[in-house]
Structures are given as C-alpha cells and as structure tokens.
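The other protein chains are all here in position, but one chain of the complex has been omitted.
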Amino acid sequence: MRKRALGVAALTTLALTACGGSDPAAAPSAAPSESASAAPASGKLVIWADPNRVKALAPFADQFGTENGVTVEVKEISKDNQQTFLTASQQGSGPDVMIGAHDWIGNLVQNGAIEPVSLTEEQKAAFSDVAIKAVTFDGQIYGAPYAVENIALIRNTDLAPDAPATIEEMVATGKKLKDDGKVQEILCLPVGQKGDAFHVYPLFAAGGGKLFGATPAGDPDPKQVLVGSEGSVKAFGKLRDLGEKGDGALKTSITNENYISSFAGQKCAYLISGPWAMGDVRKGGFGYDITPVPTFEGGDPATPFVGVQSFFVAAKGQNKTLAQEFVTNYVTNKDVAKALYEADPRPPALTEALEEVKAADADAGKFMEAGKEGMPMPAIPEMQAVWDPFGIAEAAIVKGGDAAKAAAAAQKTIDGSLKN
Amino acid sequence: MKLAFRHAFVLVVCAFAIFPILFVVSAAINPLGTLASTELLPTGASFTNFGELLTSDVYPFGRWFFNSVFIALLSSFASLLLSMFAAYAFSRMRFAGRRVGLLALLLIQMFPQFLAIVTIFMIFTEVTELYPAFGFDTVWGLMLLYLGGALGVNTWLMKGFLDTVPKELDEAATVDGATHAQVFWRIIMPLVTPILAVTALLAFITTMSEFLMANVFLRDPESKTLAVGMYGMIAGDRRNENFGMFAAATLLTAIPTVSVFLWLQKYIVSGLTSGAVKG
Partner (left out) sequence: MTPDPREAAETRRAPRPRRTITTAFVVSRIAVLAVAAAILLYAAPPLIATRSWIGLGVLFGATAVIGYLYLTRRYVPAKYLIPGTVFLLAFQVFPVLYTVTTAFTNFGDGHRGDKAAAIAAIERGSVRQAPGSPEYQLTTAMRGSDLVFLLVDPDTKQVSLGDAAGLSPLTGAEVGVTGKVLRAPGVTVLTAPEAAARADEIAALAVPTDAGAIKASGLSRAFEGRAALAYEAGCDCLQGEGGPWRADESRGYFVNAAGDRLAQGWQVNVGFDNFARVLTNPTISGYFLGVFAWNSVFALASVAGTFALGMAVALALHHPRMRGTKVYRIALILPYAMPSFAMLLVWRDMFNRDFGLINQMLGLDVDWLGGVTTARLAVVLVNLWLGFPYMFLVTTGALQAIPRELTEAAAIDGATPWKAFRQVTLPLLLVALTPLLISSFAFNFNNFNAIQLTTEGGPFPAENPQVGGTDLLITYTFRLAFGTGGAQFGFAAAISVFIFAIVAIVSAVAFRRTRKQEEVYA
C-alpha cells in the first residue's frame, strides 16, 4: 500500500533526528521509560466522548471491562469531534465506540464510518419514539440513543406569570414589561450576526416555513430544498416583523454567548433555549416555568428541532464485536442513562430512566413534553449545506432585510452547493 | 519632560493592553460566572470560580497546567536549539540554495495546518503501531510534531539578529584557529542572548497556546494541555455555564508565561547594562 509506505518513509526520517548530536536529551533516551505496554488489540475497547461525559462513563466502562476481561479506555475529544473521528477512523487509529449527536449519522454513514446496531423490538420500545426515529437512517438504526434534547420556552414567572398562548401574546407582554422598565429585552433568542437556525426553527415552522420536502417514507428529501419556497418566505416575513425594524423581539445583538445569562440576570422575561440553560437559569434565583414554544395566531405548530445524543459502533474499530455488545446491551440500561443525566442534565431517551429523573426534576419532563411534536434534526448530509445560508438569511431579515430576496439567495446558495 | 511623556505614552498602551483582560478578571471573580454581562465591575466578588476550577473533578486543571508547562518548556528549548543552528548557517555561511531555503521555510508555514491533519493522522497511526512510545496519546509524539515547526518563523527571527552581529568577530576567531563549532558556541551564542531569550519566550507562548495538534493528539483527560482542556470547558452549549471557571483558567494560564518572562527578562535587557557588542 502506497500510503503505508509513505508513512513509514516519513517516520523513519524523523526517527533519525537526534543525530543532531547536540541535544542528547531529546526523545530517544526517554523512550524506554515510557513503557507503552500496549495491550493486544483484541483485549481493548476504546471509547471517544466529549469532555462532559468522560467522567460519567468511566465507572460503567470499567465494569464492562471487568465483566468481559478487557481493558476499556475512555478518551476525550474537545473539538471537531465528528471530523476527528472520521479522519482517525479512516487512518485506522479511531475508537471502537463513538459518542455524538444523531444528526451526524448521515455523514458518518456515507463515509462508511459506523455500523448499524441491532436493537431488539423490546429495546426499541423502551425508548421514546422520537429518539428511535432520530437514530434511524435509511431504514436502519445506527446508534443507541441515550439523551433527547430540544428547546422550549422558559419563562420568568415572577415577571410573566402566565404562559403565553401565542407569539403575539408573548411579544405584547414582553413589550409591556420593557416599557415598564422591568426588562431590557422582549425575548432572549439568539440570532447573532450569522443567525441561528437551530433556535429560530420553531418560529420559522410556526410561520409556515419548511427546510425540505418529505420523501414517501416521511424523511426529509434532500432533492426538495424549500428554503426559498412561498411558505418559507411568508415565515421569514413574520420573523422580519418580529425583528429590529418591527417589534424588536429578535435582535442580532442577542447571541449564543449572552442570551442565557441575560435571562438569568432578569434582563428578559422569556428565553428560548434547551436543558443546557437550566444551570444558569436556576442560579438566577427567580420562579420559572418551561412550556412549549407558542405559535403565531392561526399559525402552524412551533415544532422545535430534536437532537438525540447517541452511541455509535465504529465500522473501522479494532473490536467491533465488543463494541456492539457494549452499545446494544450495556449502555441501553437505565443506570447508564441516569449517570449520564447526572453529568449533563439532558432528558434521558430511555422512557424508564426519564420517569425516574422526572420524579426528582420536573424540568426534564417539561422539556420532553415541549419536544413531543418536535422534528428530529435532519440527519441527511445535505443538511450541512443548509445551516449557514439559512442563518445568514435569518440575520439579514432580522436586521430588516427583504424576506423574499434573502430567502431566494439562501435557496440559490444551497442549491449551488448541493449540486457539487 | 521627556520621561514623563514616555510614561504617559506607555501607560496609555498598557491601558489598551489590559482593558479586555479586566473584563476577564471581572468574569472570573463574578460568582454568577457568565459571559456577556455588560458591567466591567462584577456584581459580586468571590473566588468561587477559582475554587471550583481547582477542585473540579471533571476538569483536572492542575494536570493540564503541569502538562502544558512541561511540554512548552521542553519543546521550546529543543526548538530554540534547532532554529539557532539553522539561523547560524543561514546568516553566516554562503551555500547553494541558501536563499531558496529561507524562502521555502517561510512558505511552508503558509499552508493551512488544518488540512495537514489528515496526513498527520496517517503518519502517527503508523508511528503508534511501530513505536508506541512516540505515538498518539504520548507527550513525546506531540513534541516531535512541534519540532517540525521549529525551523519556521524562529529561524527567520534569529537570522535577522545574527545579521546585525558584525562578521569581523567570528572572522577574527576563525583566523585564530577556532572551529566553526567553537565560533558558534563561544562567540555567537553569548552575543545574541537577548534574542535567544526573546525567541525562547515566543516559542514557549506558541506551544502554550497550540491547540489544533494537541487536540487530536492527547485524548486522555489527564494528558491534556491547558488550551485543549479549556476549549473543552466552553465547547458546545457549555459556554455560558462554565464561563466563570473558564475566565479564571484564562487568568491562571498567564502565570507560567509571565513567570518565564520574568526569568528571561534580565537576559532580554542585558544589552542595556553590559553592552553586548563591543567594537
């Protein structure tokens, strides 16, 4: 293999470096002390997770290791997890089990990086429907879900005691509070200079907007991009009315960095965010409630995107059988789901675990409720081409730009990049 | 009057330098610990964020700190030597391909590193298989990788300085029978201490903040460097929640750099008192 030969050639040249003679303290002398007693490949299971979950997984990984007489290593990746996983896998230094979001699946599958996992009917029934739907791609289940997250409307009940029935009502209350000087902003929803498709999607959907058409099977159809369609233009028009030249509820100055802290600091009475905001919200020290995102008067349902965190079996792992075993029979149990919830409070995908969590923490149930009608984030690789242009169109419209023009430009950009 | 003017000017620049950092300080001592509060003055002052950071069992900050300093010290020392050798050759000797070599050194730095990651994976997958002691997840492998960049900018920096050292000095020594190695170690090196110190500091800082390679290289939570670990703290939607701790970590990160600076400062300004170049 050419690649291998090149790799060898490159590394042999480097092995010779200490010939400089001048710094004998360099690498080679230290080599023997670094006893890298690599266990034989068959006896090792390697898991990659993001920093928040490594600690929570460790005890279960150890337990699995003890029961099966193997060593289990949980490694931590901080950035560009999906791409790092793909690159490492391709070169043969990837993990056996990967943890990530379900909307990676399309891209992981087209790269042949993950394998289907076989859950029994019984196991499938133990998860919430939306979780199973999310990890299903092309008729196959590609991951074992463990947490479900979606956004909802979080309300400061000290300022706004009643849940708004419509967006109009929410904006009216927000405006009144602002006029009274009780808050500074009507709504805390991140837009930023580049837009935020994830957070604005419920409002977009409520206004009648759509990203993709549907295949006969009900999956998003990448051949029908509807960002520039009539319904979407109408929805963008509604966002424009809420924007800086309209009600002032949507602003580019509200960003991912400040929207949660502004709400926690009581600068706004309404926040549209997910379970990850709750840590800060609770620190704020006021009464709050979580309800589904309302829709416009006479609008469509304000469906949020649902993200499902999952375990994947790497196709190029050294130890796929063990990985399959770990993913299908081990992490699908209640205790793992609960431990992961403790480490990072997102509602468990396992219904039984959710029930137990709900008893101690009502918020988890409320988020789940708000996301019941949600739409799993499209896992198709084509979605990658939508995020940026959609967000930029959103930001332009919020600033008061022409909805039809921005939508058309986004559509054109997306079509252009999907063609390639 | 002149001195006062100097002070005033430097004070203004210092204010410019420190102003954004005050914002970080404010976030670090703010018990709410979130980004984006408009106030420069924190709403409360406490060291909870520091406490949380140092006792956190999710983020082994102490380890990160140690790893970073260890790697940065060792690799900046090694790369200093390598680039000093190269700069000496480029500045003092005339050989075929000298200027092309210099230019190539510069240009190679211009290639976007994030594209090279694929190849780095390729190389080190092989290394891990053959020589696990220098493979992924080892400090030594990362150090080798860093040495690949040793010649880059630093050679240019030092070559420029060596050019200012009068050539008569080493020529005289050569006539007296000194070998090139003696000229290098006994004459050139002592003369360029200030710039050696500056380069060492720059190399130290660069390694401290290097992120791209360390992120893919060190995957054990315990083996991370500060830059990678801290990025993980605010990765994804954790940004708000951990910002207080993150700000505290940012401030603590400056400690090693400032310490190294304090240590090297006397060499950097040594020329002022000793008169580096006589003649």
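The first chain written gets the first letter, and so on, giving A and B; residue counts start at 1 in each chain.
Here is the rule we go by: contacts are C-beta pairs under 8 Å (C-beta built on N, C-alpha and C of every residue); 3 or more make two chains touch, one makes a residue touch a chain.
The structure presented is a predicted model; accordingly, all values stated were derived computationally and were not measured.
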| item | value |
| --- | --- |
| Among shown chains, those touching the left-out chain | A, B |
| Among A:Val74, A:Leu239, A:Val357 or A:Ala393, residue touching the chain not depicted | A:Ala393 |
| Residues belonging to chain A that touch the chain removed from view | 4-6, 8-24, 28, 31, 42-43, 67-70, 83, 86, 90, 106-107, 109-112, 115-118, 120-121, 138-140, 184-185, 193-194, 251-255, 257-258, 262, 315, 319-322, 324-329, 381-382, 384-385, 387-389, 392-393, 395-397, 399, 401-402, 405-406, 409-410, 413-414, 416-418, 420 |
| Absent-chain interface as seen on chain B, which is shown | 3, 6-7, 9-10, 13-14, 16-18, 20-21, 23-24, 35-36, 38, 40, 81-83, 85-86, 88-89, 91, 93-95, 98-99, 101-103, 105-112, 115-116, 118-120, 122-123, 129-131, 144-145, 147-153, 155-157, 159-161, 163-165, 167-168, 171, 174-175, 177, 179-181, 184, 192, 194-195, 197-198, 201-202, 205, 208-209, 211, 226-227, 230-231, 246, 250, 253-254, 257-258, 261-262, 265, 268-272, 275-277 |
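Criterion: only the chains that are shown with their structure count from here on.
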| item | value |
| --- | --- |
| Contact footprint of chain A on chain B as seen in their complex | 32, 34-37, 57-59, 78, 81-82, 85, 117-118, 121-128, 130-138, 140, 143-144, 147, 211, 215-216, 219-221, 224, 228-229, 231-233, 235-241 |
| Complex contact set, residues of chain A against chain B | 3-4, 6-8, 10-11, 14-15, 17, 20, 22-23, 26-27, 30-32, 34-36, 38, 48, 50-52, 54-55, 73, 75-80, 84, 87-88, 90-93, 255-258, 260-262, 264-265, 274, 276-277, 279-280, 283, 343 |
